[in-house]
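Encoded as structure tokens, the structure appears first; notes follow it.
A single protein chain has been omitted; all remaining protein chains appear in their positions.
Lettered A, B and C in written order, each chain numbered from 1.
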């Protein structure tokens, strides 16, 4: 199972939440390793926005994050007001840079913890959701990248929330009608460099976790709490989305709740 | 432009034609580098058959072949009666292991020097040639891997030559009708571990080169001569295929000659 | 903590003990991961002898073993009568190929689980044990490689057992007189392609484990048992060495037992 964090707020060094000695993604991943034995050694990635460019910077690598000297340097020296970080546990696709999260396209960035049930069987149907013009941007083979491009193709550049909803609804139908026993799990986050959306959804009762925390004007969203003081972290209920639009208060909204129930 | 060699004959150490100081693929690639400046530093691969298994062994890596210590060791210690080696110059797809040649599936192995004109535009049509059952074996994003799986889907396991002919004919139609200005170039080789086929074809006058050489019962097929004594090497004319079936004399046959002319 | 296996006996495919689904080094490493949380993701290596060459083949890589497609292929297709495999957990030196075990020089091969207490302080003294002629073979920066070259310099090519004893005795003195609190732990194995020696030693009570198992004429030596049926495995007591010379019965001998006691 992958782990990720997303940050939006005052510009900070990425290391604060990615590589710092305590309470960072990398350190907590190693602690998770110790307690649960689940490894996140199948590559990692980092994406961040700055004030010079609309499109984010991206650093992805196939080696384990914990031993990557470059990652430590980058997280110490890069500051950002909006960044994603992700450590990967492959669900079957090869460990290559293009298969590492986050994924970017123009000003959009996306990352995902979860899976699309029976991916190898329905992959072609999901890829068919990607319009021709965007299909050339598919440089990897993961389910997550396909979902991201499908969302953009569904109008994600104009209405990210609506397009994601429509894409995941369609995916739910595809997975359910495929007879797959493996669930569709979608704990993911999407941004255009300004607004941030973070989703917790599954087509059954097993949605992967999602938490968030607000300190002043800064928002931190995580797939799993970064430290043991879980009381600091507010869980997002299954079938909900965090909507954090620039200049607006962060709020929770239902996300495809009925669909899931209807599908069962 | 990629470079490759294929060998079939008495079992020999791979190093003889892959990494040895003179007249090997790696050394000749470096010489090509010196004379033409074309680099083959975008990954490489090695595939070989032994007597224990029907399926070949495979070693692919994204670092340049010339500095890979592992490659030198493997080529010194692995012996084979049938092997492929390939150094890659990317035509656009990322440098990942799954994008490196050769490609294998069951007992089949394939590698390619060339390109499919306007790949990013017609990619989806080419991928549609791959049957569902084989599509899950598509772990990379290259045109070459797609062509290989399309050939297998077209009946390549029963009639490799016929299936390749049919696939490349279909591809020619797709490329020609796409309005692509970039040609379809197919200098490739396919084997099932016993029989070996090597193709030289393009949908215009610019087919990439193909040479071969027989010494005793051993056959060496190369995209470009391994040494300067070109007189040793017999060129294959465009629109032809080397047919080297087990227990039969090696022969040249026309390959889609009329189609190419008809298409113009 | 690293894990390793050494095999000598009838030629077998490496996969049997390295990558096979049950009871192999890689799988047991992942199980160890689950139960203890100790990760072995800092590179790995494989060395093997064949009948064509005196010197062993070598494959070392910085990615985690569990996701390396090349490793699976090599272990399936390479057969050997004598091979080493090692998964690395760094004790501080960078994750590079030259820092991965096993180490080879000419016909000799060596690998190690353990550490040399306070390495960064006494490193220069240990490197000074390596003769000039061998120092150029030091292509990495680990303590383990330095010890290997020191053993060879101490006459390891003529009397491997004696040279190892002398080297480790000298190391014990260096570590003890350095005031290091970290111990010298030396669970290691050395071969010249014919005879195999496997050591269990520490300068205190905390020697890393060492086990072995004989089936017919085959010997398997492991840093930790490959499966849960520990009754199959015979532990080596601290301060002992397995001596497995070609054509002789495998036996245990004391190794520097008095020295350790004297040093305390």
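FYI, a residue touches a chain if its C-beta (ideal position, glycine included) is under 8 Å from a C-beta of that chain, and two chains touch if they have at least 3 such contacts.
Note that the structure is predicted; figures quoted are calculated from it, not measured.
From the options C:51, C:132 or C:217, the residue with contact to the unseen chain in the full assembly is C:132. Which of B:23, B:63 or B:213 touches the hidden chain is settled by the complete complex: it is B:63. Within the complete assembly, A:79 is the residue of A:79, A:136, A:213 or A:245 that touches the hidden chain. For the chain missing from the display, the contacting residue among C:93, C:113 or C:223 is C:93, taking the whole complex into account. Mapped onto subunit A, contacts with the missing chain fall at residues 13, 48, 50, 52-53, 56-61, 69-70, 73-74, 76-79, 97. Contact between subunit B and the unshown chain involves residues 30, 33-35, 37, 39, 41-42, 62-64, 66-67, 69, 90, 94-95. Residues of subunit C that touch the chain left out of view are 93-94, 96-98, 120-121, 123-124, 132, 135-136, 138-141.
To be clear about the criterion, only the chains that are shown with their structure count from here on.
Subunit A and subunit B have Cα centroids lying 38 Å from one another. Contact with two or more other chains is made by residues 94 of subunit A.
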